[in-house]
Each structure stands twice: as structure tokens, then as C-alpha cells.
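A single protein chain has been omitted from the complex, and every remaining protein chain is retained in its original position.
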Amino acid sequence: MTALGDYKRERIDELAARAGQLPEGDAGLSLTRSAVRRLRRDPVAITGAVIVLVFLVVAAFAPLLAPRDPVTQYLLSEIRPGLIPGSQEGFPLGADNLGRDLLSRLIYGSRQSLLIGVVSTVLGLVVGMTLGVLAGAFGGWVDTLVMRFVDIILSIPGLLMAITVSVLLGQNQYALMIAIAVVQVPIFARLLRGSMLVQRGSDYAVAARALGVRKSRIVFGHVLPNSLSPVIVQATLSLATAIIEAAALSYLGLGDPDIARPEWGAMLANAQDFLSIRPALAVWPALCIIVVALGFTLLGERLREALDPKFRR
Amino acid sequence: SSDRDSGEGDGEGDAAQSGGTLVFGAAGDPAMFDPAFASDGETFRIARQIHEGLLTNEPGTTELVPALAEDWEVSEDGLEYTFNLREDVQFHDGTDFNAEAVCFNFDRWHNFTGLAQSPSATYYYQAVFGGFADSENPGIYEGCEATDENTAVVSFNQVTSKIPAALSLPAFSIQSPTALQEYDADNLSGSEDAITYTEYALEHPTGTGPFKFESWDRGNGEVTIVRNEDYWGEPAKLDEIIFRTIPEGNTRRQELQAGTIDGYDFVSPADYQTLEDDGFQVLVRDPFNILYLGFNGGNVEGTQANPALQDPRVRQAIAHAIDRETIVNSLLPEGSEVATNFMPPSVDGWADDVPTYEYDPERARQLLEEAGAAGTTLRFYYPTDVSRPYLPDPAAMFQVIAEDLREVGLNIEPVALQWNPDYLQAVQAGQADIHLLGWTGDYNDAYNFIGTFFAEDQNNQASAEFGAFSAPEIFAALAQADAAPDPSDRTDLYQEANRLIKEFLPAVPISHSPPALVVAENVQGLEPSPLTAEDFSTVTLQD
Amino acid sequence: MLRFIVRRLFQLVPILLGLSVLLFAWLRALPGGPAQAALGERATPEAIAQYNELFGLDEPLIVQYFRFLGRAITLDFGTSTQYGRPVTEVFLERFPGTIELTLLAMVFAIGVGIPLGYLAARRHGSFLDSASVVGSLIGVAIPVFFLAYLLRLLFAVELGWLPGSGRQDVRIDATRITNFYVLDGLLTREWDAAWDALLHLILPAIALGTIPLAIIVRITRASVLDVVNEDYVRTANAKGLAMATVRRRHIVRNALLPVSTTIGLQTGLLLSGAVLTETVFAFGGVGLTLRDAITYRDFAILQGFILMLAIVYVLVNLLVDISYGLLDPRVRVR
Amino acid sequence: MTAVPIAGQDDLLRVEDLKVHFPIRKGIFFDRTVGHVQAVDGVSLTVPRGATYGLVGESGCGKSTLGRAILRLEEPTSGRVLFDGTDVAALKGEPLRQMRQRMQMVFQDPLGSLDPRQNVESLLSEPLRAHGLAGGKAGIAEKIRGLLDAVGLPSAALRRYPHEFSGGQRQRIGIARAVALEPDLLIADEPVSALDVSVQAQVLNLLEELQERLGLTYLIIAHDLAVVRHISDVVGVMYLGSLVEQAPADDLYEQPLHPYTRALMSAVPVPDPEIEEQRERILLAGDLPSPADPPSGCRFHTRCPWRQETRCDDEVPVLRELGPGRLVSCHWAEEIRDGALRPRSPEEVLHAGAASRPGSGAHPRDDDPTPFLGRDEPLPRQEQG
Partner (left out) sequence: MSSLQAPVLEVEDLAVRFTRRGEQPTRAVDGVSFSVAPGETIGLVGESGCGKSVTSLAIMGLLPRRGVEVTGSVRFDGNDLVDAPDHVLRGLRGADMGMVFQDPLSSLNPTVPIGTQVTEVLLEHREMSKAEAQDEAVRLLDKVGIPDPGRRLKEYPHQLSGGMRQRALIAMALACSPRLLIADEPTTALDVTIQAQILELLRELVVDAGTALVMITHDLGVVAGLCDRVHVMYAGKIIETADRRDLFARPRQPYTGGLLASVPRLDSARGAPLTPIRGSARDAIPWSEGCAFAPRCDNAQDDCLTEVSGSTVPLVPDGPGRELRCRHPLEHPAAPSGATAHGAAR
């Protein structure tokens, strides 16, 4: 029987490749990159990313974007108790209770708010992950000890713990970040441990053991990277929670002591005293918080789907 | 008033007098109702309606007037007070008020033991009388004698300017000896590690006031007092008053607007206008307080004071740098004044010829330059989570002053702390370089202001509010004034003290501001008191 | 089953011990002590020392700790420096309010969340779906104190439909038996008191329930979407069952399993102190009390409350596990 | 295909009375062990160098556990595993890790056993690096290319990730990785059962080819008797943790001695209608009993069509030699072989079983011990209040 000529063979190979289930562009893409690819095609994820990006840009270029200095009390002499100048020439959103430009404060506020979000999340992530890795990698009594500790922390009301942390560390912006981070720690620790336990029993981890790969490399080279995706998702979501949490702490008087430095949470909390006369002072920062939180959450939720092993094919 | 109340109150037949129920929003819970153990405003507010002392203040002023004592005489040496007591006065439990009862109360205070000697229980007694029968320094109280049914003679071993004004404090209310004994009022021991108040203080406070204690629903944070039908004077108009605890200012305002309460205290200055526009009555009290910016500028060896602030020129520079006019106009309610003395003008001993340190940034910069202190970094402490009558919005105050100071070339490092206890502790331990603090007078007496701040015993420690400073002239003037039996000598001495203080400048007085309470349109007859000593017995509710 | 419960309860012991040590060390590390808090603005150091001596606060920490522990075993957590009453008594007075509030908040969150999540999943991709997802996200992102303000503004001030703070109208003098006001009203047949207490719960419950609501919507939605694709749903359809039966017995029932865990966890979290909500609604529950206790450094309250809340938290989780066992036969204890 | 002589060879692997018991824990205060899953219960076998040993048995009978225990991926409860003279069961730490170089494993789930985040290059170089083999970068690259070639994958595969391959290709990667270290022994746990028949044949051929080229010794685990018989020299049949029969592959097919083997063999369908129509079917009653509570005596007696009133219920049969290279653990093996005993129908077996031991025939397997909410998923935590 005559087999196909070489030319035809190639043609068929080509067709066969095209018929394969993977989109051509995906060839050789790692899971992370193909997840990013999927995200790029997801309108919801894009919406989230655009929101986050816009605010990042605003934060980065605040000095260029803000029409005025955010701390100068331009209109202080016009302020009377019960009267705060509204929007006017040169102050598109009006002034705040000390005669500062609200718009500029909102723009500069993105810096501090995002910073709080990022730093506290990273902090919570690092500590939580360290605990999680300890528990997940060693198992046994280390695991028990770490997890009991985490349980203990979990059973303390979160806000209460944040309050005591701020009180303990004195009030400054770092204490605020730490206070927010502390609440995140048990979440990350449990998440990572759970996911590492699953991955540790997976075939590829056993395979690595069978290959004689060193334990440290199995943990850090295989198990850990594969356990990270829920943690990454949680971290994205935490960015949003951290900003909201900052507002709550500011409201309780535990925020950044340099309150001239604009930050949405503190602005919102501070505006509570003027709700009856200028609700805009509260509405704008609240809106900013909600929109940014929305952005991070949308991104996080979609990331969860994109990283879900169910979608790996 | 609700249907329930009218249903109950009708039987009496005094419907004309029957005035319904007033609900008043308080910012915090009272501690209990035995004012001898109290020191906080919320407890006092209620105690004032239930209890009366020998003396009181003219409604709406700080003027001392008789209450349970019809009048009083002071001996030449100022050591013996003879009180002529009102007749026909009965305690709520039906027992008679008389000289015996007065002396019983004085002796009770003097003979407190154990936990009752804790400063948290008997702050005012200790502040005014100095000590207890069994303590090392037994204080100024000598004894009390009931010379007849209606005459009580109280004697002291030392003259003080605090007496008799302090006797108008609720802490020195005269309570029923029978009830005090029956309910074991002094036995605070309860448990070894916290004060358990007695049944008397919690459930059976028995005074002579226009209202009687009815109930305290702790869970729901409400205290109910009802009219004392057998009051010796003009009986109260209202049937009953309920004090409801609502910690948040916004919540209080909204509850008033929703009509579920009839009034509240600690109105945010920002809300005055809105509330008035909505038809509520904002009752502004005359200012009887002082806000100052304190310096840690002590001048003795070993003080922990800030070196830059030890230079008087730097302190003066700061005083010149602060635009107090704008602060008073923009941040404080209408009726506020720029302060020159560390006490309001209405207090005897206020001096009008003190150095004032007008707003002059140029001068400030120059002084700093001279002192070589330009660019100095100061840790500026301010409290969070609090609103005081003299400091309605600490954060705003802090920001404005900080800007002013930055303007003249000082560096400000903000430190924010929770008011109680962190802030108070830190500030009084002299941890702050500069800080905001103030005081509301308890009674009309200069020593209650400047003595509290600048007397020697407050300032001779290494870590004191203003740093350990030695100003023998000031200390002497204050001590002399306090001990002077003659009121006019006293006034001169206090004025002198005020001048000396302003020259030395351990702090900058900033403002006196009028706190306010607000009531609904139909609430009449509530006279705002500079001492926050409002009397609710004159209040009526209009339909 | 009983063995399981007993076992879980015993697991509580190390947690509580650890927690108590941690709490003790932590709280004592806070700057400022109860003395300063109690003595106020102008306390002298001598006065503070005297106070500490009186209350035994000057003893070595270890002694204080064991003294505390010894009594805690008999549920005696000492006396609150702030209220001058036994901590347990304060707890029994405040906790019922929090329970009522939490229950209603969860009723709200469940009652709205599950149907909404279910509908969103049924109409996957529709406007309702997107709206409920975005709405639930906003619910999480809005700070509670601000939400409380808005709710009160609308329902209490403008419309006047609902009371805006407190647990009971002051003009109603109801009899207190259990401190569960609604229950008390029913027990004493003071119907108006019960009804009024219920009305007072509504706004704080909505404010408190928003976050669990958002979470429940999300989980229900995701879970229904998962279950719909399960093989057994296909089997049920292959059996030709009516759509209603398939939904009720095969979809909803299984979809609710993960939701039930969430509900339990949320309930536990809410019970352990709705600090902000209770503050802004002047609602006399544990959250409000805890907040004050921090301010006043009322260690007795803090220690006692947090320990008791930890017990409650664990018990709620136990309950969740048990109910999960009832719902899901696979994890039923054999 | 080469026929490998069996006798007179040195044994690469010797398993002696190996037991692996998993504790079942319960308790109030502390976890008390209330019983054991006797996953592997006293298995002895030898695999000569260069030979292929095939292990079959029903799901849950302990095949995988045995395979893992040999590689010390599972801690043996007792017994010895002699690999080329060293007792693997006693090794620890670094020596054990080094020993792994000589014994490798191929897994059932080709996707699951490959780290999804590694590309093929990294997958294949990892074992080389771990054991410091093949020298530097160039050496490793060279070696990997050789491996890909050996398993029939194009070199373009290097940059790709496991999820981009078909099942058969993934299994090839798994095999390439296992042989990268040039091991002496290769244990393959169900290497083909996840694959389509056409691909299955490719992989089987590959395994045979590699054995020939590299002189490998195989222990192949499978539940498909036909597969096992196809590539094995010796076949062991496991039932409930023990070996019930072992024989040279051809002999086993010619004449299965153990009743279980017989039943197993009769159950395998043959893709030939004529044979299917005539095939004698021995249907077994019920399912595999729980290894946590195995039947007394002969473990197979609850389902055995040849069960006798005597001995079977209470006397544990030993694995005895019944002819050259033929081991069987049945009291009545000779009688059954000679046709002296007649099998009963499943209904009769069930009935008899129920009479002697209520319910034991229908013990559900206890193989999904779902923990009572081992809640390790994170607790969603956010601020309330």
C-alpha cells in the first residue's frame, strides 16, 4: 500500500496541529501565562483591571493631576462652624472642613490608600505564608502548634485585635498597616496550609520524592508554587478589604496621626462630623473606596476562575 | 408622651401640672447614682436632679447661691462655716433633712476607708478636702456639729479658696443617712480587684432633689427619674425624665431629628446651624473653660523637657505664630473667645493686663531665629476619638495649629493617641513636646483653673505636663491666694499669678468656647449652665 | 455523635488556655493601665500607685494570671473596673442583645442572599446576575458606619418608619427576664414591647447583615453553578423528574452545603462582636461593651468577654459541623 | 520481545513478609488507634534482574500500597524490602535519597504526576540535577534530547507544559523522567489504565522496548489481567492485601489455580464474539470486603464459589508451591484443578456466606474515609461591626 507522500504528510500534520484543542498561541505558555491570557479575554476582569490601573495612574501622577496642594488650608478663613464652602471657581468639588481642596485631597488620597492596601496585604501575606508554609511543609507537631495559634487568633474578634494592635504599637501609619495585616494573617496561613496539604499528597509531589528530589526543593520548588493560586486570589481581595478596614480604624480614631496627609478612609471618617452640612465630604471618599474595592474584587474573582485547575486543559 | 404614660398619670388629678416625659440623649452611661463617688459629667447630670447640696449655682450662671442651706456665715479666721438649713425638707425616703443629716454626710466622707479612698471613687473629696480621717495627711476637715435642728457648723483646720464654692459640686450632695445606712452605702469592697458599687448607689440613691430615682435599664442604657411630689420648693413640671445613652454624635443628632429623643448634649459646632434651621433650640452655655497648647519647657536641672522649648523665646515665638482669631472664628462655635488668661473672664482673679502675644508670624520667625531654633522638630500630641467642650474637634485644631507652626519654620511630628488613657497619660508624663489640653471649671474659683495646672505639686516632678519647671513666684502666688481668707486679697493675688504665668508662658491659652446642648422646639425652661449644671425641674413640654 | 461533641469540646481546652495566656500578656502590654483610665485627666502618680495596689494590679503578672485562671474555671472572670460588676453578669446582660442582632442579621442575609444567589445562577449571565454580583461587592465595600448613617437617615429621619438606635423605645417599660428583649416581650405577653424590640433590631441587622449577605450571594451563586453541572443532576433529569423536584431535591439541597458552612462561620464572626455596628446604633451588645473596655483598659471585661466569645465561636462552629453532618450524609459520624 | 529466562538469576528485588497497615484513628482526648486498614498484609515476592513482574488484583486490594512501600513512599509496618541486597525499609535520609536513583516509578495519572508549572525540559532535568548526574548544562541538554528520542517525543516538546500534551504523550514524559536516572528497577503503577486502547498499546510497546535497551527490571501493577499477562514474565495475583497466586505468565493463563484467579480470568472480556459466546463465566458474589475488617480464614471465602465447609472459614491458607514457579494459597487448589470440586452460583455463595457470617459478603468498602469536616479551607474573615 502506498503511504502518503512526504508533502502530504506535512500537510496533514499541519491540519492535525490546527485541530488540536489548544489555541495556537498558547503553545509553550506556562499555566500562569495562559491564565493571564484568559484574563485578557474576560471583560469583567478587564473592567476590574482598568479600574485598578486608573487609580494606580492617578496615585502615581498625583502631583501632576491634582490642581492644588492637598494640605494648604486655602479657604480656612471662610470656614465657619456650620458652613463649608462648596464647589466654586478653582475648587471643583469644593473645600473640606479646613478649607483644603477636596479634589486634590481625593487625588493624593489614592496614594496613601493604595499604599495601605498594598503594604498591609503584603505584610499579612508574608507572615501568613510563613506560618502556612511552616505548617504545610513540616506537618506533625509544627502543624498542630501553628494551626492552634492561628485558631486562637481567629477566635479573637478581628476589629478588636486591630484596635489593640494600634494601641500597642502607638498610633502611626505603620501601626495601622500592621493592625490591618494582623487580621489577614490567619486567613493566609490557613489558606496556604490547606492548599499545601492537598498539593503535598498529589502525585507530582510523590513523584518528586520518588525521584530523590530533596525535601526543601519539593516544598519550595513544587508544592509551594502550586499552592499559591488561592493565596494570590485572596491577596487581591485583601487589597480591597484593607482599604475598607483602614476607614473603620480611622473612624475609631486609630488612623494615621498625620491626618493632614489625605487618605480616603480617614477623609470619610473625618467627614462624619460634617454630614449634616456637607455630605459631599463623605460621599466622594466613600465612592472612591467602593470603586477601588470593586476593581480589586472583580479582578480577584476572575483570577480565581482563571487559576482554577478545572479550567486547565 | 406615649399612651402608656397618660394612662398611668391621669389618676392623680393634677393633669394641669403633669408635664409628660422628656427623653434626653446622653453621650455615656452614668457610673452609679451616689455622687460622693462620682467624678464624671454623665453621672453628675443625673445626680443633680436627684440630689442637692448645701449650696448651688444661680441657674445659667456660676454665681453661688443657697440650696439646702438658707444662708451661711464664715468665722473671722475663715475656718468655721455655719450653715442655716432649710426647714421642712424631706429626703425621698420620707426622713427629715436636718443638721444631723448634714453632719452625717460630712463625717461619712471624712471617714471613708478602703476602696472608698481610691481616687477613682472620691476624686472631688480628695481634691477639695485633701485627705481622710485615717490617712497620713488627714486634710482640712476638722469636724461638723449640729448645734440645733437646723444649724450645722463645719470647721476646718486650714483656709482654702475652694470652700465654699466647691460645696456646690454634686459630689457634696446631702443624702439620706437612713438610706445610706440601710443600703450599706460605704461598703465598696465588693471584690478585691474592682469597685463594686453598693446597692445604695445602684438602686436606692436617696436625696432631696426635685426628681426621684426610678430605674436604670443597663442593657438598653436608660435611666429613668420621676417627679418628687413632695419637693420642698417648686415641684418639677415633668413627670419623668429618661436619660438614654447614645455614644455617637451623629446618632444623637439623627435621633433628635427623628423625634425619638427630645434633646442631647455635646452638640457638634458644625450642627448648630442645621439644627436651628430644622427648628431645634441650640442652647449655648456661657464659656467656662479653657483650651491651651502646652509646652514641655521646664527649666530645672534634670527635667525631661525639650531643650528648644526651655528657651522662653521659642515659647513666645509659638504663641505669636498661632492665629487664634481664625481658630476661634473657623473652628469653634459662635460665642467663643480668644483666651488671654488660663481661666475665663467671669472667674475672680482674671487679669486684663497680661501679655497677650498677638498673632505675628514675622515676630515668631524672628524669635526663633534669635533662639537658633528655626527648623526645630516638635512632637505635637493631640487626642483622637474625643470631643471636649473646649475642644470640639481635636483633629481640626491640631491641623490648623500645625500649619501655623510650619508656616513659621517649625517641623511638626504628629502623634495621635486615644484620649483616655493613652493621651492623658502620655501628656501628663511630659512625653509630648507640645500638646493640646484644657479644662472645664467645676465651680467658680480661680484655683480650680490655674491651681490645677500650675500649682507647685503638679509641676515639681521630672516628668510633668509642662516639664519640671521652677517658678517660685507663681507657686507662691497661687499658694497664698488659695489660703487667703479675704476675698479681695485673693483676687489680687490671682491676678498677679495670671500675669506671672503669662510671662513665664508654660503654655499658650487659646480659647474659651461655649458648649451647647440642643432640645426640641417644644422643650421650654431649660437654662444652659456654664458649669453644665442644668436643672431639669423647670423644664416643660409644650404641645 | 456524642463522642464527637465531647471530643470537640475537649479540643477547646488548649485553645482557651493559649488564648488566655496570649490575652493576658497582650493586654498587659498595652500602654496606660486601668488606673489612668479610671482616675482621669489629672491623676497623680501616687494616686495611680494607690489604685494599682488596691486592685492587686501591682503583683507580678504570673501571679495575676494564675489568680485569673483559677477563678476563670468557675466562670468567675472578676469584676469589671468600669462597671463595678462581675464580668459574667455584664456578659449575660449584653450578650442576648448581640445574639438577637446576629440572628436577625443572618435571617436577613440568608433570606435575601440565598434566593438572590440562586436566581443569579439560574439566570447566569443576565442583567440580574451581574447586578447581584456588583451589588454584593458594593455591600462589602461600603463602610458600616457610613451605611448606618444612610440607613438611619432614610428610614428613621426621613421616613420615620423604624427606630434608629437603641434596643427598645424608652417609653416602653418592659419586664426583663432573659435580656432577649423580643423573647421577654413574648414571655410576658407585652406584645408591644416585643414588637418594638423587633423594630429596633431591623436597621442594625441590615447594616450588620450586609457583609454576610454579599458573601452568601456569591457563594450560593457559585455553588449553584457548580451543582447544576454535577452528574447527579443530569441523572435526575434523565429520570424525567419535574423541574421543581430537580431543583428542590437535587440542586438547591446540595448547593446549600457550602453555603451552610459560610453561614455558620459568619454567624460566629458576627457574634464575636459587631463593634462598629453596635456603637453607631447605640446598641447594648458585646461589641459596644468591648469597645469601651478597650478604651478604659477594663482587662476583666476584655479577658472574660473574649474568652467567652471564643467559647461561643467554637460552639457555633461545632454546631455548624454538626448541622453540616446532618445535611451531608457523607460526613456523618459513624 | 525477548523471552526472559527465570531460573538461575540473581534477584534484584526481594520483598519479605511486607505489611503496610494504616491506622484508623478515633478517640476523645487523643487520637486512639481503633483498628487498621490492612492494605498490604504479609506479601513476599522476588523479582529477578531483568525480569518483569506483573501484579493484578481488584481495586483496593493493596497493589499501589505495595508498590509505594517498596519505594519507601509509604512506611512499611513490618517486613523487609531487599533491593540488590540492601534493606530499603531500613534506609533513611540521604542514603535513601541516593537509593531512589536506582528504583523509579511511573504513575497511573500522567497529568497529576507532572508538576503543572514545569515544562518538559525542567521536568526531565530535575532528577538529573537532584542526583548531580550528566554533568553541566550541555550534558543535561544532551541527555534530555536522548530521553525524548527514546520515548518518541519531538524535541519541540521541551518548551511545552504537561497540559499541552495528550494522555499518551504525558505518560511518555513520565516514563522518560523515570528512566532519566537509568534505574535498575522501574515500578509502574497502572501505567496504562488512564489511556485509550490505541495509546495504551503504544505505551506498552515503549515499556518493552526500553526494557530491552536499558536492561530494566519491571514491577508492573495493573488491574487489567490481559495487560499484565502481555508484558510480564511472572504474574502475582493479589486479593485483599495478600498474594493469592503467583505463576509464570503463560502458566497462569493455561491453568489458573486459585479460585479467585479463575474468576478474574473468566471475567475479562475478549474482543472476539465467538470466544465470548462460549466462554465459561464464573461470576463472583458481592464485592471486595473491607480491608479494615477482613474475613477470617481464607480471605476469599466469602465470595469463593468453591468454598468448603471445612478449613476455608477459619484456617489461613499459606502460599505454597504447586509446581515449578507456581505458588498458590488455597486449601483446595489441587482438588479444584482436578475438577474434584464444583463451583457454586453466586446466589448460593451469598446465601452460604450470610449464613455463616452475617453481612460479611456485602461489607461496603471503607475506602473513602471522608474525615468529619477536616476544615482546612480558609475561613473567610472580614471585619464586622
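In order of appearance the chains are A, B, C and D, and numbering begins at 1 in each one.
By our rule, contacts are C-beta pairs under 8 Å (C-beta built on N, C-alpha and C of every residue); 3 or more make two chains touch, one makes a residue touch a chain.
Remember, predicted model here, so these are calculated numbers, not experimental data.
Enquirer: Among D:23, D:215 or D:269, exactly one should touch the missing chain; which is it?
Expert: D:269
Enquirer: Any idea which of D:227, D:243 or D:312 touches the chain not displayed?
Expert: The one listed residue touching the chain not shown is D:227.
Enquirer: Counting contacts across the full complex, list the positions on chain C that touch the omitted chain.
Expert: 124, 230-232, 234-243, 245, 249-250, 253-254, 257, 327-330
Enquirer: Please identify, in ascending order, the residues of chain D that touch the omitted chain?
Expert: 1, 3, 58-59, 166-169, 196-202, 204-205, 223-227, 229-231, 249-250, 253, 263-277, 279, 281, 283-284, 286-288, 346, 350, 354, 359, 361-362, 364-365, 368, 370
The definition used in the following text is that only the chains that are shown with their structure count from here on.
Enquirer: Report the chain whose mean Cα position is at the greatest distance from that of chain D.
Expert: B
Enquirer: Based only on mean CA positions, could you tell me how far chain A sits from chain D in angstrom?
Expert: Each chain's C-alpha centroid was found; their separation is 46 Å.
Enquirer: Using the average of all C-alpha atoms in each chain as its centre, how far is it in Å between chain B and chain C?
Expert: Distance between chain centres: 38 Å.
Enquirer: As a quick test, compute the distance in whole Å between the mean CA positions of chain A and chain C.
Expert: Averaging C-alpha atoms per chain gives centres 26 Å apart.
Enquirer: For chain B, what residues touch not just one other chain but two or more?
Expert: Residues 250, 385, 418, 422 of chain B touch two or more partner chains.
Enquirer: Can you tell me which residues of chain A touch two or more of the remaining chains?
Expert: 154, 157-159, 167, 170, 241, 244, 248, 252, 272, 275
Enquirer: Help me check something: in the complex, which residues belonging to chain C touch chain B?
Expert: My answer: residues 31-33, 35-45, 47, 50-51, 54-57, 78-81, 84-86, 93-94, 96-97, 149, 152-153, 156-157, 160, 163-173, 176, 179, 181, 279-282, 284, 288, 295-297, 300.
Enquirer: Help me check something: in the complex, which residues belonging to chain A touch chain C?
Expert: 148-149, 151-152, 154-160, 163-164, 167-168, 170, 240-241, 244, 247-248, 251-252, 265, 268-269, 272, 275, 282, 286, 289-290, 293-294, 297-298, 301
Enquirer: Going by the contact rule at the top, pick out the chain D residues touching chain A in the complex.
Expert: Against chain A, chain D makes touches at 68, 71, 73, 97-101, 104-105, 107, 109, 112-119, 126-127, 130-131, 159-161, 163-164, 174, 177, 181, 376-385.
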